[in-house]
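I'd like to ask you about the structure that follows.
A single protein chain has been removed from this complex, and every other one stays in its place.
On to chain A.
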Amino acid sequence: MDTINKSVKRRSRIYSAEARVAYICLIPAFIGLIFLTYVPLLSVLGISLTNWTGLSAPKFIGFDNYSKLFTSDPYIKDSIIATIYFAALSVAGSMIYSLFIAMLLNRKIPARGFFRAVFYVPYVLPAAAIYVGWSWLYEANFGFFNYLLSEIGLHKVLFIADSSHVVPSLSLISVWLAGNLIVIFLAGLQNVPSVYHEAAQIDGANGWARFRHITLPSMSPIIFYNLLMSLIANLQVVTPALSLTNGGPGNSSRFMTYLMYDQAFVNYKLGYACATTFIIFAILAAFTGVLFKTSKGWIFDEGGDDDK
């Protein structure tokens, strides 16, 4: 009895020493989580109920900002459409492209490491510089793409100066940038046990059947992860509008985050911008929620649980 008590006491002393170390380690993250994440998250809601401009003291105006957003805002509808259109094209394009490239790079070809590095390069270039660089490729009269079009006898296209072409043109750039998805897919493909493929091959399954019934199911958690991350990133798109289009032509590239930036930091309508933020957040949450809900149906889980 006595020895048990003693050992319990000693255990708890070890525990508390361990816990103390853990808390010391977690202090920075804890401060960050509270002051950089959760307090600001609640503040967005609070500020969105005021008419704050940053100059005078904020006044509580209830849901006025929201009703204005839904009834009389000239930009919000175009902005939501542009954002979802952009995200749909970019996510679909970059997922297909990067899975395709990853599957090619998973085969035993010479200089694999070199090619892997090549496809990752666009991702390490500063985004602002990429958009400036591509604006030259898209240039109306002397840009490379218009040269190609005229060579094959087509009309010139005003890629980023035409309201119906700007979003697809910008999403082509974000597909080009999808090198990090390739690396993650590649890591996943290397974990697909090759015995399955060999067994299926002996059973006479062709390439497509093996892709459909082995590669896709065993990759599904990674496909989900990439889909989620790429959706969150693309729905928040802002850099092309900031560095290149300023939301134009017309409102065709006035993405939601850019709209928020414009209201808050150009027009100083902080309260109104926070209401916009909350709408963006709701849309993002809805999309991720749907993704999580439907994922249960198609994610193939081997039941590998980690230590948590």
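Please note the rule applied: contacts are C-beta pairs under 8 Å (C-beta built on N, C-alpha and C of every residue); 3 or more make two chains touch, one makes a residue touch a chain; residues count from 1.
Basically, contacts and distances are computed from a predicted model.
Asker: Which choice in "Hydrogenase 2 accessory protein HypG", "Pyruvate dehydrogenase E1 component beta subunit", "Carbohydrate ABC transporter permease" or "Citrate lyase acyl carrier protein" gives the name that UniProt lists for the one chain left out?
Answerer: Hidden chain, UniProt protein name: "Carbohydrate ABC transporter permease".
Asker: From the list A:74, A:110 or A:204, which touches the chain that is not on show?
Answerer: Checking each option in A:74, A:110 or A:204, the one touching the absent chain turns out to be A:110.
Asker: Which residues does chain A use to touch the chain missing from this display?
Answerer: Counting only chain A, the missing chain is touched by 15, 17-19, 21-23, 25-26, 28-33, 35-41, 43-44, 47, 54, 101, 104-105, 107-110, 113, 115-129, 132-137, 139, 141-142, 144, 147, 151, 176, 180, 183-184, 186-188, 190-191, 222, 225, 228, 232, 235-236, 238-239, 242-243, 257, 260-261, 264-265, 270, 273-274, 277, 280-281, 284, 288, 304, 306-308.
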